[in-house]
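Attaching a single structure in C-alpha cells format; questions to follow.
A single protein chain has been omitted from the complex, and every remaining protein chain is retained in its original position.
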Amino acid sequence: MVVFSGDFDRAMASFIIANGAAAMGSEVTMFFTFWGLNVLRKDENVETDKTFIERMFGRMMPRGAEKLGLSRMNMGGLGQKMIKGIMKKKNVSSLSELIEQAQDAGVRLVACSMSMDLMGIQKEELIDGVEEGGVASYLSSAEEGNVNLFI
Amino acid sequence: MVVFSGDFDRAMASFIIANGAAAMGSEVTMFFTFWGLNVLRKDENVETDKTFIERMFGRMMPRGAEKLGLSRMNMGGLGQKMIKGIMKKKNVSSLSELIEQAQDAGVRLVACSMSMDLMGIQKEELIDGVEEGGVASYLSSAEEGNVNLFI
Partner (left out) sequence: MVVFSGDFDRAMASFIIANGAAAMGSEVTMFFTFWGLNVLRKDENVETDKTFIERMFGRMMPRGAEKLGLSRMNMGGLGQKMIKGIMKKKNVSSLSELIEQAQDAGVRLVACSMSMDLMGIQKEELIDGVEEGGVASYLSSAEEGNVNLFI
C-alpha cells in the first residue's frame, strides 16, 4: 500500500484497511511518500540540522497525525474538528490510535527515503518504529502482495 | 475497487472501468467510503431522523451523481457544466446512466457501513440496490480480485 496523500481522511482510510487486513492475517506493508510522510511525523519540534528551505517546508507542513486536514470541506480546520467530534462520540479510534494498533499488529511502516531527502525530513522527526526504504523495497513487497493500493 | 473520492471526474473514471471490466466478464465489486458515498445518494431529500450535525453535513455534501463537482477546474460548477455539455454532444453516457448500466451488468455496489455511520448517511438516502458492508467484506473481495484500485 502506498500512502502518498497527507490528508486526514485518506490517512484514516489507509490505516482502517491496513488494520483490517492485518486482523485477517495478511502481512501488510505501508509505504509513505511525499505528503504521506507528514502522517508519520512526531507532533513536537525536533532539533535537526537543516537548510533554510527545508526548515520552511517543515514548518508549513502538518506535524503528525493529529494535525492533518481533510481533503475537502476542511473549512480552515472546522470540518476536521466536526469529523473528529463525531468519531469520538461514535467511539471510532483516532488516527494516532489506529497507527498504534497498526504497529502492534505488525504492520510495517516504511518511509520513502527519496521523499525524506526531497522534503528535508529526518529520521528523528518520525515516530518510532518506522523503517526507511527506497522504491525498490516498495516494489518487491508490492510484487508479493495480492492487494496493492495507491492512496 | 474502493471509491473514496466524491469528485465527478473520479466517479466517472471508476464506473467506466467497472463497466468495462463487467463487459469483459469479470465480477466487479465497488466499495464506497467517505466522500464516495455521495455518489450513491438519491437526489431528493429523504426524511430521516438525524442529529443537528449530521443534518448539516448532509446538507453541505452533494446529493447524488448529478451534483458532484470536478476535482479541479470546477470554477464554481462552470467546468463541470462544460464537461457535461461536451459529454452530451459526444454521446458519452452520463454518470447516472453509467451507474444504471453498472447495476444492470451485475456490478456490486457496497456502501461502507462505518462511513455511513460517521457521516450520518442512512440507507434510505442511497439509491436502490446498494448493499451495506464493512471493511472485512471489502477485504475478502479484494483478496479474490486480480485488479484492485483506490480511486
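Going by the order they are written in, the chains are A and B; count residues from 1 in each one.
Here is the rule we go by: contacts are C-beta pairs under 8 Å (C-beta built on N, C-alpha and C of every residue); 3 or more make two chains touch, one makes a residue touch a chain.
Note that the structure is a prediction, hence the values are computed from the model and not measured.
Counting the whole complex, the residues of subunit A in touch with the unshown chain are 2, 4, 6, 33-35, 53, 57, 60-61, 114, 117-118, 120, 135-136, 138-140, 142-143, 146, 148-150. Residues of subunit B in contact with the chain left out of this view: 9-10, 13, 16-17, 20-21, 23-24, 26, 71-73, 82-83, 85-87, 90, 92, 146-151.
Operating definition for what follows: only the chains that are shown with their structure count from here on.
Rounded to whole angstrom units, the spacing between the C-alpha centres of subunit A and subunit B is 25.
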